[in-house]
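This report concerns only the one structure given below.
Shown here: the complex without one of its protein chains, the others still in place.
Moving on, here comes subunit A:
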Amino acid sequence: MPIIGKLRLLDMADVTLMKTPAETALAQAFESAKTTLPGDVESRSQAFEQFNSRGLPHRRVEEFKYTDLRAMMREIAPFAGVPAADEAKAALASAKALAGVEALQVPFVNGHFMRDAVDFHNLPENVEIVPLAEALASGHDWLAKLSPVKWASDNPVYQLNTSFMADGVMIRIAGPVETPVHLRFVTAAASAVATATRILVVVEEGASVTLFETHESTDGANHQPNDVIEMIAGDRTNVQHVRVNAEGDKALALSTLAAKIGGEALFNSINVVAGSSTSRHQVFALLDGENTNLRVNGATMLKGTQHADSTLVVEHGAPHCESRELFKTVIDNEATGVFQGKIIVPHHAQKTDGRMMSAALLLEEGGSMNNKPELEIFADDVQCAHGATCGQLDEDLLFYLMARGLPKKEAESLLVQAFLGEALEFVENETVREALVGAVEGWLKARS
């Protein structure tokens, strides 16, 4: 036994020194990219150094225990260039996610902002959009607002995005905005590409906005998107955010939402996962003012050997805030779900009310779910709770439905819909909610 202990120690020492082929490839890619990517080389290099000092996170890094990126990212796909105009046009025309939902379209193809698709002179009232590539090149004032949450800045996936971010937009919401803003990401390349996009949304005091974010890509290619959306929501703001992962079946999709939210605000975010072979969505939320209400939900549908990770850190940085986190995961076949959620309540955040719940439904024997809810509470007058469940469909409920005439598959589908429906019911926009329910139905139909 002592020998094994020693070996382990050696192994760990090696790991920090030796780079995997993927890490070496990333370092090479960064060397050539840092001079061609727009903006300040210094800040990119700093982010890459931070990433590179630890390398790709692996299972011995607590936050990546269940999603070992070192093992999962064996190869690095080349970063995608700007698509040809007709290719981009075709890609957007065939995009399906939340198609038909009325919204201001802000489209991206292969990780590049399609500025020609946006009529900058006729933007809805209170909306201002600045293309990120140009802003980086010109050293735009708003760049100083990037990275508002330190939990994100310390994260290796985020650091990779900062190192390689090629394009994106910065959006300023100066008041109430009626028309939803739809950030549409389409990767149309036939062979595998990597993308790194960064979105910054600044919602000024008293403003409100609904944001849709959809991500889709071609099947059969090992795409590696790494997208970050950062939001700074001021006091008395109302932000409704719906994100849909409809990536292709071979994609390894990494994503981060970092939000700093002021007082007396309402902030709702939901991530719906139906695509990717591997995905990890990270939410870092900092409640930075009193009496704010945060809701972060997730609805994940997995089959085959899919792997999906939802990782969440909510810091109650001010007293009297309420947060609700509800993550629902349906796992078919041999798929794997991961939920890691942490609510942090510092000393001064008295009267915090936080509730976090992760529930997983395993439809077959081979699936697995890893639940890790955590509370870190330093204040003494708070109400916090977390829960995690993992189970199968209730046999008695199935019998009840079948005894009323529903065939088994239909009975199962109805119960799965009801299960996921709980996470979706907070989506305010009815058309979008129906589209999401439709996505669940589609997933269930494909199953039977």
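By definition in this document, a contact is a pair of C-beta atoms (placed from the backbone, for glycine too) under 8 Å apart; a residue touches a chain by one contact, two chains touch by 3 or more; residues count from 1.
As a convention for this text, contacts and distances are computed from a predicted model.
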"Peptide/nickel transport system permease protein", "ABC transporter", "Peptidoglycan D,D-transpeptidase MrdA" or "Fe-S cluster assembly ATP-binding protein" - which is the UniProt name of the missing chain: "Fe-S cluster assembly ATP-binding protein"
From A:E365, A:D396 or A:E430, residue that would touch the chain that is not displayed: A:D396
Chain not shown, touching residues in subunit A: 395-397, 399-408, 410-411, 414-415, 417-419, 421-422
